[in-house]
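Note that this complex is displayed minus one protein chain, with the remaining chains in position.
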Amino acid sequence: MNAPFYKFGLFGEDASLVVALLIGIGFGFFLERAGFGSARKLAAQFYFTDLRVFKVMFTAIVTAMLGVFWLSWLGLLDYTQVAVPSTYLIPQIVGGLVFGIGFVMGGYCPGTCCVAAATGRLDGFVHLFGMISGILLFGELFSFVEGFYHSTPMGRATLPDLLQLPFGLTIFLIVLLALAGFAAAEWLEGKFAPSTEEAGS
Amino acid sequence: MTMNPDSEMSNLTTPQPYMSPYLAGIGLGLVLLAAFVIMGRGLGASGAFTSFVAAGVGTVAPEYARSNTLYAEYLGAPGTNPLKDWLVFEIIGVVIGGLISGALAGRVRRDVEKGPRISVNKRLVFAFFGGGIMGIGSKLARGCTSGQALTGGAMLSIGSWAFMIAVFASAYAVAYLFRRQWQ
Partner (left out) sequence: MIRQLTSLSLNKWLALAAGGLGVLALFAGSPFQGHRVTIDLKDLARTIESEGDHVEADQLAERIMLKSRMRVIDLRDSISFASYHIPTAQLLSMEELLEERSPKEEMLVLYSEGGIHAAQAWMLLKAKGLANVYTLKGGLNAWKEDILFPVLSETASPEERVLFAKRKALSEYFGRESLPVRRDTTAAPAKPRPVPPAKVVLEREKTRDGC
């Protein structure tokens, strides 16, 4: 098996768009199942009443991370062919800080507002429209931030490189961190969740 | 999870409770892994909207759009359709997938997600400006929760983890200011 299939030319660009549609359907399906079509569920994360966002995100990260690691280990997946978002450290941190404000204010993130809009939530639709406006504004002002946008480039930089740790150890530490985080999340929910809400799900 | 009691019940069926977050997370993780294995790339969302914006500007003012380096990147080679893009098709899938899941669970209904202490109009204003701020943030960070946090997180990208930590830090920092919107 030569994976990633697309990078090894098993199918062309047109077929890749069909794949995109199917993967998108899966993505949207599980986002909705997770409760991410509801801004209240998403925002609850930041008031400690329902830590779904954290649980879902970290479970997904751990699942995919373990999948990539073990498939590569078995020789089924060529890790070097899988795209890693390039790091531009400072713009990404500043972007994250800005993004977080938008998250609490708007209640959605770019993917989840599509799901919210698709399931009839008017605020999801408005959020989507606001986001497009924000991107347009950014595009119009791009020449002013372009220098900053390209600053602190680090290329394909990963945590094992940064920490100078073996890959396996990094994976282990992140799994450990995630499990500890889940345990903490369950405990926090027990403390903060309003009594009207049923425990667990 | 219980649903908010004051939400209207336009559907005949009662909305089903949401999936266990861990199972949903595994589902998302497997979709992401499928993207890695089949395409060699991860998921994304904000990129698709940048393609929409670039295509829109490109239709109104083609020469100007080409001269803007951000739009130019999303417009691709001259003569190609910027909307014939992987992420654009993926986001169309997201809408369809969300609709399927919502319909199966009886959760599709016209509604505005908000707390009881805020008016609908105010909530929509917040949603619009929150969306705008998020749009700017996601472009600055070259991605969003899908493209950076999930994809880059699973691939252990340094910038993606920094982004993720920054998002949570700032969201928790300002959450108190917006509590009336939700609680």
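Here the chain labels run A and B in written order, and each chain numbers its own residues starting at 1.
Throughout what follows, contacts are C-beta pairs under 8 Å (C-beta built on N, C-alpha and C of every residue); 3 or more make two chains touch, one makes a residue touch a chain.
What you see is a predicted model; the values in this text were computed from it and never measured.
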Query raised in the report: Considering the whole complex, which of A:Y79, A:F129 or A:F192 touches the chain not shown?
Result: A:Y79
Query - Residues of chain A in contact with the chain not shown - result: 59, 62-63, 66, 69-70, 72-73, 75, 78-81, 83, 85-86, 110, 150, 153, 155-156, 160-161, 166-169, 171-172, 174-176, 178-179, 182
Report task. Go through chain B and note every residue touching the omitted chain. Result -> 20, 22-23, 26, 40-42, 44-47, 50, 73-74, 87, 138, 142-144, 146-148, 151-152
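Going forward, only the chains that are shown with their structure count from here on.
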**Report entry** Contact footprint of chain B on chain A as seen in their complex
**Finding:** 3-7, 16-35, 37-41, 43-47, 50, 52, 54-65, 67-68, 71, 77, 81-89, 91-124, 126-139, 142-143, 145-146, 149, 154, 156-162, 170, 174, 182, 196-198, 201
Query raised in the report: Tell me, which parts of chain B touch chain A in their complex?
Result: 1-2, 4, 17-22, 24-43, 45-46, 49-50, 52-54, 56-57, 68-71, 84, 86-102, 105, 107-115, 123-124, 126-175, 177-179, 181-183
